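With one protein chain removed, the remaining protein chains of the complex are shown where they sit.
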Amino acid sequence: MTYLYVAYAATWAIHIAYLITVVRRYSRLKQEVEQMHKKKS
Amino acid sequence: MNDPNAAHTEAEAIIAVANLVKQFGRFAALRGVSASFHASRMYGILGDNGAGKTTLLRILAGLVPPTRGEVTILGKNNPREVCREFGYMAHPSLLYDEMSGMENLRYFACLYGLEDARCADIIAAVGLDPGLQRPVGQYSQGMRQRMSLARALLNDPKILLLDEPFSNVDIRSAREMVKLLARMRNGGKTIFVVTHQASLLDGTADEFVWMDSGQIINRTPDLKFMETA
Amino acid sequence: MKKAFPILGLLTAGLLSYALYEGLVVAPKEQTMGEVQRIFYYHVPSAWTAFLLFFINFLASVQYLVRRDPKTDKIANWVVITIGVLTCVAPYAIPSLVPAGARASSIATTGVALVGLYFLIKKFFSEQETDMLALTTAEVGVVFCTVVLVTGPLWARPVWGIWWTWDVRLTSTLVLWLIYVSYLVLRRFSSSGQTPVLAAALAVFGALDVPLVYFSIWFFRTQHPQPVIGGGGSIDPRMLHVLLINWLAFLCFAFLVCWSRYRLERMKREVEETQALEALLEPRSALR
Partner (left out) sequence: MSAAPSGITLATLTKDLRLEWRSKDAINSMLFFALLVVVVFSFSFDPVAEESRQIAGGLVWVAFLFAAVVALNQTWARELRNQVLDAYRVSPAPANSLFLAKAMGNFLFVGVLEALMTPLFVVFYKLRVLGPAWQLLPVAILGTWAIVVNGTFFAAMSLRTRSREIMLPLLLFPITIPALLSMVEATTTILVGDPSTSAKFWIVLLATYDVVFTTGCLALFETVLHAE
């Protein structure tokens, strides 16, 4: 039985890890956009 | 960018570029170049390093696609379609070091479907000995430039794109090359010469195109502009 | 538009938990393997989703290469249509083509669906956007593939006591994973201005490789039989029902992940675009 839960946990661990990288890239991009606006104005 | 009115408009422009932009990431090599060039004319393209001279030449030769803008050569807007009419010479020799000049040209002649006799005439025309067996790798820099010019002239192209043909060439042979190019220009070819030795072209070139940081800043019939810059 | 994302997110979360509940509780216990067999409800849907994503990547890459020139674009349209017609006609005309356990109608419908997908992408995505779509589906596809390659051995271990079996489907998924990781590596390392073209060419090569991979490993397996993950043959209808629910849930989840990754990619390119434009305007005094 434990293999079942390990498999489910592993699945979501991988998906969440990927989503975290996407979110982090998103926030880094957001900062860059703000800097550009600040620099321009 | 005003396109200074080309005085002689009898020959319709065979090359026209409209707001040409080329960017490598954020570096803007060309920032909107618009110009038109006419047949049987020699253009000296001058400017500091990084002015975009080489990029412009490579775009005309069809080696690099522009980021934005139009290139119309001999009526076609894709340079690849008229590549038979191009002669291209770059900083590197574009020749195989291990082969002799004649062997190199014979190979390139085959690419254009020309016979071997043509190679000997062209080598002689640039003032080299066709019978020279030494591989190009052992040529002096000046000889290698002239052999590279021979390769560019091989297919009798309508348009010659020469990137610093006179670098490392002694004054006497450079002047000979200019005379040869002048004869070709009179024969109807359009010649673009990117060079830092503008004085060599003084009195021969029809027009000097001054480029700076990716734009054409002026086009003058002679080198007067140089003193004021 | 912005509001739709959280709503869809909630809906998908609900669907996923319902599917999890189905898989864990409602689905009947498999006689031989017991509870462990329930990994099946995550393993197989992830694999199908990954294959679908890679197929979309293939379609997007073909379109990116083909739509660069109107002539080839028209030819490609006709080729796709003929393939669609073929997949409809062939199974009925030549019954022997239909593999065991599959019905002719299911092949025909998938054929039509895939052709429909091609024209759907063509309608909704401009030429540049197909490249973004290709990148997105490849990246998310690799994530799902990793899930399959992790849950596979976790399933094989308790059942056959070995971590890895050269099972046809699992090995094909591994090779597919390798191909698309090399695709992502190429995109990262490419220094040419035309990275999308190179990536599209590699994607087409990768997709051409898939059937060959499958057949070579299938024949390899018939010569050296080994346990087969998930057991082939017929499947208890109730299990199939739970499987399809799980697949639907994973498809929605994949759709959301792709959508956000796509929006990230589009934003990244817009930022690059504006930075390039700025670089274009301010004079390069630095060089003087």
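The first chain written gets the first letter, and so on, giving A, B and C; residue counts start at 1 in each chain.
Please note the rule applied: a contact is a pair of C-beta atoms (placed from the backbone, for glycine too) under 8 Å apart; a residue touches a chain by one contact, two chains touch by 3 or more.
What you see is a predicted model, and the numbers here were worked out from it, not measured in a lab.
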| item | value |
| --- | --- |
| Visible contact partners (per top-of-document touch definition) of the missing chain | B, C |
| Selected from C:Ala27, C:Val44, C:Ala60 or C:Ile179 as touching the chain missing from the view | C:Ile179 |
| Which residue of B:Arg26, B:Arg84 or B:Lys179 touches the chain not shown here | B:Arg84 |
| Omitted-chain contact residue, chosen from B:Ala16, B:Met99, B:Ala120 or B:Leu180 | B:Met99 |
| Missing-partner contacts on chain B, residue numbers | 61-65, 80, 83-84, 86, 88, 90, 92-99, 103, 107-108, 110-113, 151, 155 |
| Residues in chain C touching the chain absent from view | 65, 175, 178-179, 181-182, 185-186, 189-195, 197-198, 201-202, 204-206, 208-209, 212-213, 215-217, 219-220, 223 |
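Operating definition for what follows: only the chains that are shown with their structure count from here on.
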| item | value |
| --- | --- |
| Centroid spacing, where centroids are CA-atom means, of chain B and chain C in whole angstrom | 49 |
| Approximate Å spacing (C-alpha centroids) for the pair chain A, chain C | 21 |
| Chain A-chain B separation of Cα centroids, rounded to whole Å | 51 |
| Multi-partner residues of chain A (at least 2 other chains) | none |
| Per-residue multi-chain contacts in chain C, two or more chains | 275 |
| Parts of chain C lying in touch with chain A, wherever the complex brings them together | 20, 35-36, 38-39, 42-43, 46, 140, 143, 146-147, 150-151, 154-155, 157-158, 253, 257, 260-261, 264, 267-268, 271, 274-275, 278 |
| Residues on chain A engaged by chain C in the complex (per definition of touch) | 1, 3-4, 6-8, 10-11, 14-15, 18-19, 22, 25-26, 29, 32-33, 36 |
| In the complex, chain C residues that touch chain B | 193-194, 275-276, 279-280, 283-284, 287 |
